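Omission of a single protein chain aside, the complex is shown with its protein chains in their original locations.
A and B label the chains in the order they appear, each numbered from 1.
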Amino acid sequence: MPEALKDTVKELPGETPAAPPADGRVGKPRSLWSDAWHDLRRNPLFVVSAVLILFLLTMAAFPQLFTSADPRYADLANHYLQKPNWGHLFAPDWFGYDIQGRSIYTRVVYGARASILVAVVVTGLVTILGTAVGMLAGYFGGWVDTILSRITDIFFAVPFILGAMVVLTSFTERSIWVVILSLAFLGWTQIARVARGSVLTIKQADYVMAAKALGASTSRILLRHIMPNAIAPVIVVATIALGGYISAEATLSFLGIGLAEPAVSWGVDISSGQEQLRNAEFVLIVPSVMVSITVLAFIMLGDAVRNALDPKLR
Amino acid sequence: MGRYVARRLLQMIPVFLGSTLLVFAMMYALPGDPVRALAGEQTVDPAQIAAMKKDLGLDLPLWHQYWNYLTGLFQGDFGTQIASGRPVADIISEAFPITVRLTLFAFAFTVLVGISIGVFAGLKADTLRDRALLVLTLLLISVPSFVLGFLGQYFFAFQLGWVDPNVSVEASWDELFLPAVVLGSLSLAYVARLTRTSVAENLRSDYMRTAVAKGLPRRRIIGVHLMRNSMIPVVTFLGTDLGALMGGAVVTEGIFNIKGVGYNIFDALRHREGATVVGIVTLIVVVYLVTSLLVDLLYAVLDPRIRYA
Partner (left out) sequence: MTIIDNTTADVPSGPLLEVRDLHVEFHTRDGVAKAVNGVNYSVSAGETLAVLGESGSGKSVTAQAVMGILDMPPGRIPRGEIFFRGQDMLKMSNEERRLIRGQKIAMIFQDALSSLNPVLSVGYQLGEMFRVHLGLSKKEAKARSIELMDRVRIPAARERVNDYPHQFSGGMRQRIMIAMALALEPDLIIADEPTTALDVTVQAQVMDLLAELQREYHMGLILITHDLGVVADVADKIAVMYAGRIVETAPVHELYKRPAHPYTRGLLDSIPRLDQKGQELYAIKGLPPNLTRIPAGCAFNPRCPAAQDICRTEIPALLSVTERDGTELPGRGSACHFWKETIHG
């Protein structure tokens, strides 16, 4: 399922109901961020998701803190898929072993790095590329907009997971960077559309007109006046998309065209776990739960940030 | 309106050409060689292979191959599979109805359940029941569909034995129930959230207050005034979602072993059958382009404030 694409398609129609903005409460850029921060700190949704994300990031950065075992170490004594020992918290046999006798717990801890790295880097690339394309299209309009918008449409029309499948099969060796670049290559359209839309609105604002009248250079107007104000919806969409990329990486690995062994990632484990579903469900369930929790954390964060940044909802 | 449709149709041409070229170029870049693969373990004369390639037009540069493909496409020729010799059009006409059936089933599920949940939550926004439903939709969004698929298989097929874990070749409606629920669940969550927001927002609007002040019965206030407005973003979303569901069906078909277009794409990718992959993706792109045009037109019908010129 093209989760990341779903976000794309889904963000747009919901956020653009036909009603014109009824009130003038939109244009207070400085207090918007401090107001948002004030709101966020009080929002349990934000606090929970932020703590969760910090925890997951720590796991990705320093897996040694959580387990001393080696994720690739296969103990033949355990190869008969030993069942979980729920009492053995943080021990290698906490969630049992997979068919090769590798600790599921250890693999899940180490798998965080690949999954989160893919999602974070893809989101970063997609945000930079999408914002650039969207801002240029929205600000210059005319033929620049026509060309950039059509290119965006072209990439948008190809279903995300389907496109990623085609791109990824053209690589025989799928390192983590290949996966990252492939996802970014196909994923930037959503942010471009959002950025273009918000630039179109902001372009009309008085302070941009004033800056133009005062003879500010185009790059200065774009970077100093437009970007800081156009970035709020981009951040919201990017946060939610990040969860989508976690899911996309796992889906592609599940389909056998994402990361592959010997790489350690949740998707790789899910992929190998599906063959053992009847005998040892935990090989599949544990990494699946980790993926779900991570996606949930980012979506909750995005939701909380959106509510804080959207003055209409106050 | 007529001019708008004409303009949109014109805009669709470069998008159609661009996205098919995109996929075509990717297939062109694929490593491996379908002709050589045909020979299997046998050693064949390189000259023979070259001759065969020339026959199939595979020795031509990318743009020329693409041109040949396009001209064929406009004569209704989707190309031929190299290994089996079957026309790609045959494969598509066999697989597509199954995917369409799965997609429509999932779509119906999304519409019925998603809108009901959304209205139910939105009418009582910020209550316990609203929050509970929001958490439920968040969970549905967070769990990747292939995990949902496995959970469904695990419980309903292996544990309870209610359904067969794999769907037969006929792919009858009752067999497709579980796959459709899995495929539709993510959209369902989005539809529910969108409906909820829309209902809750419109509930606070001035014209709802007017409707109450007019002394209309509650049934009418909700059924006509609230729903007529709240459904506008939902309907437009559902339109674009149809294309997304079709893309998602590829994964669902993989889980349940359904012989639709998803299955055929996997197969074609494995055997480097470029024409099949491009043909199927092209079809999905066209479905997406047409539905999004229809949605935009529908939008203008639903909301008289929208004017296309």
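Things to note:
Here, contacts are C-beta pairs under 8 Å (C-beta built on N, C-alpha and C of every residue); 3 or more make two chains touch, one makes a residue touch a chain.
Bear in mind that the values here come from a model prediction, so they are computed numbers and not experimental data.
Among B:I232, B:A249, B:I265 or B:V287, the one in contact with the hidden chain is B:I232.
Annotation: of B:Q48, B:T71, B:S84 or B:T210, B:T210 touches the absent chain (contact as defined above). Annotation for chain B: contacts to the undisplayed chain at residues 205-207, 209-217, 220, 224-225, 228-229, 232, 302-305.
Keep in mind that, in the parts below, only the chains that are shown with their structure count from here on.
For this pair, chain A with chain B, the centres built from the Cα atoms lie 21 Å apart.
Interface residues of chain B facing chain A in the complex, by the touch rule stated above, are 11, 14-16, 18-19, 22-23, 26-27, 29-31, 138-139, 141-147, 150, 153-154, 158, 183, 186-187, 190, 193-194, 197-198, 201, 232-233, 236-237, 240-241, 243-244, 246-248, 250-252, 254, 265-266, 269, 277, 281, 284-285, 288-289, 299, 303, 305-306. Residues 1-3, 5-6, 9-10, 12-14, 16-18, 150-151, 153-155, 157-163, 165-167, 169-172, 243, 247, 250-251, 254-255, 257, 270, 274, 277-278, 281, 284, 288, 291-293, 295-296, 299-300, 303 of chain A touch chain B in their complex.
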